[in-house]
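Removed: one protein chain of the complex. Kept in place: all other protein chains.
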Amino acid sequence: MRVSLSLILITILALVISFAKAYDPSPLQDFCVATDDIKIGGAVFVNGKFCKDPKQAKAEDFFFSGLNKAGNTNNDVKSNVTTVNVDQIPGLNTMGISLVRIDYAPYGQNPPHTHPRATEILVLIEGTLYVGFVSSNQDNNRLFAKVLHPGDVFVFPIGQIHFQVNIGKTPAVAFAGLSSQNAGVITIANTVFGSNPPINPEVLAQAFQLDVNVVKDLEAKFKN
Amino acid sequence: MRVSLSLILITILALVISFAKAYDPSPLQDFCVATDDIKIGGAVFVNGKFCKDPKQAKAEDFFFSGLNKAGNTNNDVKSNVTTVNVDQIPGLNTMGISLVRIDYAPYGQNPPHTHPRATEILVLIEGTLYVGFVSSNQDNNRLFAKVLHPGDVFVFPIGQIHFQVNIGKTPAVAFAGLSSQNAGVITIANTVFGSNPPINPEVLAQAFQLDVNVVKDLEAKFKN
Amino acid sequence: MRVSLSLILITILALVISFAKAYDPSPLQDFCVATDDIKIGGAVFVNGKFCKDPKQAKAEDFFFSGLNKAGNTNNDVKSNVTTVNVDQIPGLNTMGISLVRIDYAPYGQNPPHTHPRATEILVLIEGTLYVGFVSSNQDNNRLFAKVLHPGDVFVFPIGQIHFQVNIGKTPAVAFAGLSSQNAGVITIANTVFGSNPPINPEVLAQAFQLDVNVVKDLEAKFKN
Amino acid sequence: MRVSLSLILITILALVISFAKAYDPSPLQDFCVATDDIKIGGAVFVNGKFCKDPKQAKAEDFFFSGLNKAGNTNNDVKSNVTTVNVDQIPGLNTMGISLVRIDYAPYGQNPPHTHPRATEILVLIEGTLYVGFVSSNQDNNRLFAKVLHPGDVFVFPIGQIHFQVNIGKTPAVAFAGLSSQNAGVITIANTVFGSNPPINPEVLAQAFQLDVNVVKDLEAKFKN
Amino acid sequence: MRVSLSLILITILALVISFAKAYDPSPLQDFCVATDDIKIGGAVFVNGKFCKDPKQAKAEDFFFSGLNKAGNTNNDVKSNVTTVNVDQIPGLNTMGISLVRIDYAPYGQNPPHTHPRATEILVLIEGTLYVGFVSSNQDNNRLFAKVLHPGDVFVFPIGQIHFQVNIGKTPAVAFAGLSSQNAGVITIANTVFGSNPPINPEVLAQAFQLDVNVVKDLEAKFKN
Partner (left out) sequence: MRVSLSLILITILALVISFAKAYDPSPLQDFCVATDDIKIGGAVFVNGKFCKDPKQAKAEDFFFSGLNKAGNTNNDVKSNVTTVNVDQIPGLNTMGISLVRIDYAPYGQNPPHTHPRATEILVLIEGTLYVGFVSSNQDNNRLFAKVLHPGDVFVFPIGQIHFQVNIGKTPAVAFAGLSSQNAGVITIANTVFGSNPPINPEVLAQAFQLDVNVVKDLEAKFKN
């Protein structure tokens, strides 16, 4: 009897504790290697990730392998982003930085999107890109755009809508640093027309000055 | 001769100094009342606004009048945002907060947009609103939406795409606080389809899975 | 025997874990909805609030109802503050903003107080208020004061002592945004003369240049 | 003619530029030594202090002399605070820390006050102090108090009202670190009853439950 | 049977929870007193320290005793640092400040080191010190040095290499404030030549332009 009571209590506790994820914005110790080891069934989370015991930190916690491989660009936008953030390198926890490799098939694009928590600095390794960002309403939504060649670098300021397009006939490859261990991505088309559940088509028709049937088509296409 | 030399030097200096705008993210003194008084012709700016001499600060620097008046909703989206930020109240400089009044004509909307530098907390005073925000790709672009009645409050997290629609037959009025003295607004439709100069229509056609002629139409409509 | 040992261990764990409250200063994810669900008996807390599982976040977590109702001003200072912070809207966790409704009976006041963690921006909806704040010793404790009418806005900088007084013959109503999800309130009279336990009356008599018996009277009045 | 025009322009510029004071919250370079050298007549200020040319920085910019001398405690509260912040050591600019020496005559006190921008950590060198702080309304205004002897350390959290009283028959001396280069001081009695101009006595009488004539007496005593 | 299962589960939970240490960078409540009471066997950590239940906070949590006693300087560098940070005063959690007492025997030194998370402000109480810091490569590694006498104050900017040497014939005593509750110390000689395991001597020989055997000797001396 008492045993099963204790099991119930343990289960509740486990539900409470497990899957704990949490980290904090700036270092208060040498490092705070993220951990997901708190998995017994439950639900304690923080803004970021919890740390593992600092004494258990090891070199592998600061390491990731595989950015030499091209991502699979066989998709609608013909591009692929390989992300190396705190989910891939737990030692990035609290460190305020992460990295991506972006592959673009010919005529592929990384479509208009924002990072709500990071500025991006991109260096082109191979190929030719047309890149740009658009400033906010207060700055009259100006387009800042450039054609990039290998060795060129471009900056996309935090929260601004930006894109990259492969305008060459060969694949393009870029690396980019982001000023957060978990920058987030908001792809405009998918977020506006492919939300779950969809936004009322009448609302989007008015906002985008589109026929409501065009919006319904878009919502069908972007449904995920 | 020397006189005109001095005038030239003064002009250069003026070009250098004027229109100076600058403030900093968190208070290091009681207040840092913004100033635009540095206007002789030139160009010194900071991230935010410069302060006026603290000894010259007065009650009026922390004051604004007129939020009792409805904004003009005679426009495409039938809504109006009256902003009270550091440009209207210089005493908000470095303080990390601002305020807006939003008026919605019947069936008007505050169309999908983001604030790159602020979370918004809205309280509805009159009318009935359908409001919502969409989370990022990592959270599967989930729509968080609610119908609001007078006295209801809703929160739009920093950087997320959100909107409000008046679904009633009468005007609606809301006040909202924003967690920045200069939150910024990025209206999605205007930024994507109305940038200056326009983004290449082919790029947007691929991104939004729209016919290129539809994109061209949209770019014509949103041209500003 | 062993069963009761396990129960003891569970109890200790529960004491350790429960009532956990924690959040962090700036977002590292789309949102971090606060949770108090960690209640089995114990004591794990953080600076702010823990998050609930992001996948379990829903629109209600960003919603609050009832700011259309006047607060009860039947008290010594004839005013009432209805607070909408992270305790009322868990989705405000890590977002750096909150909201209050303040009601003032005729001749009521929101007495001199500070917010240790927030600047306040107030908009008057109804009535007539005399409002002000006093700057720090370094600025010679200058009083910045104004009479407000409906639609007027005033700013009270972080940490400065401020107050509002209804100087009209009718009730007054204001809304105010605060630049923290948990701004805190330090009412001067209650904190200085009504602390638990009371500060030694001799100390306050010297500090306020009051007769020690006047201080004892005040401490009796403000005892809570 | 043109000459005097240029002089007028110079005067305007000077008014605009001089007495410039400005610094920022966290380092973006090795150091940012504060400068007040921008004094020709005018008014450019920032949140904090401007820097001097980094190349002109020298050891003296990080140095201050004289904390071995007792301050003059011949005043109403029989205590004296010698402040070493960014005004005394320009190299503290952007560094987020400062230092004070506090002298207390027998039965002297550092009366109830807050630092709006800093936590304080105090170490007692000589004498016996009774020290304390009071938490906010949300924590029921609890008094946290202790008697300190030489070598004892006590912490006063940011924004909380706190005090120190010499309860010994000999002078006391303490040093304290503050978590800001410009912590600010708000002495409660002087700020509430000695503001410039005074707060309406009726307002304070209601707030402090004092007879209006007692408030008028206090305002006369604390007038500065 | 079931009993031992529950014990196993408890053990796993304990491993998960115990030794929890966590705090956050800036206050979101009056205080967040650090706790290490989460010790049953496990491993939940945060960036900083967890809080104890705010209601259980008491004056002792903000108190430390013993800085009147000289530290033991009987060691290689003839100096001793007594640290009073969040490990000694749990109330320092999230407060961004700490304190040290440094004792120097005659001809003792606090050898070249950095604090990765804090600026230091030092006041000399007794003796004569030669102190200095060296700026970064971008500033040409300039040495900023001074001889200090009692009552003199010197600032060591965050992250810069600095040192203090007792150049008098008597012991020296200093107190210093640090702009973090957990500043960290990286002693250059021990970190470079005494790491665990040692850095390859060939690497250090090239870096320091030393004979590889000299490096091996150093690594033997600094092995800990």
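Which chain is which? They are A, B, C, D and E, in the order written, and residues in each are numbered from 1.
The definition used in the following text is that a contact is a pair of C-beta atoms (placed from the backbone, for glycine too) under 8 Å apart; a residue touches a chain by one contact, two chains touch by 3 or more.
Treat the numbers as computed from the prediction; the structure is a model and nothing was measured.
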Among shown chains, those touching the left-out chain: A, B, D, E
Residue of E:35, E:82, E:109 or E:181 touching the missing chain in the full complex: E:109
Residue, one of A:47, A:79, A:109 or A:136, that touches the chain absent here: A:136
Missing-partner contacts on chain B, residue numbers: 2-3, 5-6, 9-10, 12-13, 16-17, 19, 22-25, 43-48, 116-117, 180-182, 184
Chain D, residues in touch with the chain not shown (by the definition above): 3-4, 6-7, 10, 13-14, 17, 20, 22-30, 32, 35, 37-38, 40, 46, 48, 50-54, 56, 93-94
On chain A, residues whose C-beta touches the chain left out of the figure: 27, 29-31, 54-55, 57-60, 62-69, 84, 89, 91-92, 95-99, 101, 118-121, 123, 125, 132-133, 135-136, 138-139, 144-146, 149-158, 160, 175, 177-179
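Keep this in mind: only the chains that are shown with their structure count from here on.
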Innermost chain by mean C-alpha position: C
Chain pair equivalent in interface to C-E, over half of contacts matched, among C-D, A-B or A-C: A-C
Residue list for chain E, restricted to those that touch at least two other chains: 3, 6, 10, 13, 17, 22-25, 27, 29-30, 46, 48, 54
